[in-house]
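All protein chains but one are shown in place.
For clarity, chains are labelled A, B, C, D and E in written order, and residue numbers in each chain start from 1.
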């Protein structure tokens, strides 16, 4: 069984992330979505909330045509990505590519992960063009000004942003 | 009448910004320079100071050959850029392009602004080569060490930097 | 009246080109689509055919929501782009931006055109995301293998490609 | 069974290609190396020679630690890559990424292949750093001047280049 | 005598930095490694520690084949790089290039330094491919999670990171 780890901050998960997840499920038997809990990165949403949002997004059928939500696990992790991969029995790390700036950072991470764990390799998928300009950071900025983020993030993510926004 | 919004932090305005403004005035009937007031971005100069500096730079004839300073408005805004465009009756957003890293960020912003306001489009101008390596961030760093910023920013901007520097 | 020149090979015109043309018509009063006739570039379609295809695409209402086909002229040119702009009374050159590789080439052309004709400036529009990966070269390659190019080029362009293909 | 198509010119296959192939074999059950026969691209080596060189390189154990040469097929194809994938029962296309310029071209190809065949997706692997600057084009140029290409291409590829060179 | 300044944060020095230093010593008679002391950049290691680590790395013969450690000075500086160059009698500034993102930043810095000090020019060396993905930032992150940084930084740098880590 081929297991892949899909690590990220997912603060919150976007439709671009769900698109990459669907593509990974077409190649791997199981995908572990690994939410980076690192509090030093000052996420907007708590790690537990981010996990709940991802699970709700999967149940809601937002994954699209790739019927594979039952082959997804959602966990949190802190520390090295390759350790999270090993801990979850994953032999591959999945990452999405949108733009050039992604590419350079991802190349650096992939090469360093190989150095730390030669038995684990990174596999890249291209985000669908319509999500190519969506990022969690931009979504949070638009939402903070009351802008409409429909079509950029799944409904449970939008709900979580509204809740955080209301409590500030 | 074609009105364009030229949004930015302008902390402070540089000769590169003035160059782009002059190019926009050759295409549009009126250009509204919109200073992002967002205090979360920790600007060096207060929004009101940045507006004054821009106005002084325009009066001083620093705009160069494009005689159009009387067709420029300077305002502050916070929130979504497309809302500022709507509020100022602008159907276009003007942005300058200097380098690759600009380009990727600008593509992302332009596509997201279209999603939020399909009736408003972004129009890009290339900064003149001699200003291609000038940025507000670099200018502030050079000025903070007492370096000479002549030729990079207009005189009123240099004066404002000296004043802030003296008061620290 | 603001007139812009939109130069290119248009071998054939794509939906991405039409998207840029529509955006230019929202800013300029008149846009002259200028087909580069240069036979040294070994185009697939004759210059006259490319002009006909563009005109047919405009009449067919393929320009989309920007109702402005009557404000478009289609001409051929050879030689320097800035001379074509002058000859057609255009004070701006319009170009579309899709990707990084476009950007570098376009920066070089824009700066050189400024050197040759300081009174004419280049104005850039971002191609819509869904057309960001469409290019005339790729369309011709797909069509040459019998692949489906629907949605990538307007119907008259597809017809012209079929005709050329049939005659080979 | 997960089958992937690894298309390319392989004129000749390099150690970078073999590195990507080994990585693909860690994820897929079977990888079909598909040699583009297109004579319009004026390859240096005939398609049949390129196939032989790949097969010899696999037998010679040059694939490295990924013991999987028996799970590789080598075929030729002409026409659309997605048609070659369908014809070979592949649900994924494998491509290597080395540099930024690769990335933009690959994004364009991947998006167009999705448009032509939504059921087939492209999966990317990062070439090992030491092969990041190896390309078939450069290898051929070095070899044509009698330079040493050891470590850049497998021995059968070097032999094929010498033979072609001797016959000119 | 040709003297070059090699400025940087060196927080800590990596094997990539040592590789560039060795290359610079092949061209220049003397290289002054200039450690940016700027406390506003919140370095992990104190400036004095970074200087000690560099000196220890040079003595330990980690510089590789370029036998030139006796032609290296290590100093700290704050303020403008060109002033540090002048103060140390250097007519050139040395910088390493790894990736595209480096390149744009370095172009901006080099052009601004020329503007500030036309008599001093920047000279660039390519980091060896195996160090192309090593950065001080990444090394610190890996070390903070207890990951193995052997081969990425010299032994004295690893020791300094362990000491800082133990004291937190």
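The rule we apply is simple: contacts are C-beta pairs under 8 Å (C-beta built on N, C-alpha and C of every residue); 3 or more make two chains touch, one makes a residue touch a chain.
Because the structure is predicted, anything quoted here is derived from the model rather than measured.
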Contact partner of the left-out chain, one of C:104, C:148 or C:163: C:104
Listed residues D:3, D:69, D:116 or D:138, member touching the removed chain: D:138
Among E:100, E:117 or E:138, residue touching the chain not depicted: E:100
Interface residues of chain D (partner: the chain not displayed): 99-101, 132-135, 138, 142, 145-148, 151-152
For chain E, the residues touching the chain missing from this view: 2, 23, 26-28, 91-92, 97, 100, 103-104, 107, 110-111, 114, 121-126, 128-129
Absent chain, residues of chain C that touch it: 79-80, 83, 100-101, 104, 107-108, 111-112, 115-116
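Just so it is clear, only the chains that are shown with their structure count from here on.
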Pair joined by the larger number of C-beta contacts - A-B, B-C: B-C
Chain A and chain C, separation of their C-alpha mean positions in angstrom: 38
Interface hub residues of chain C, defined as touching at least two other chains: 100, 129, 132-133
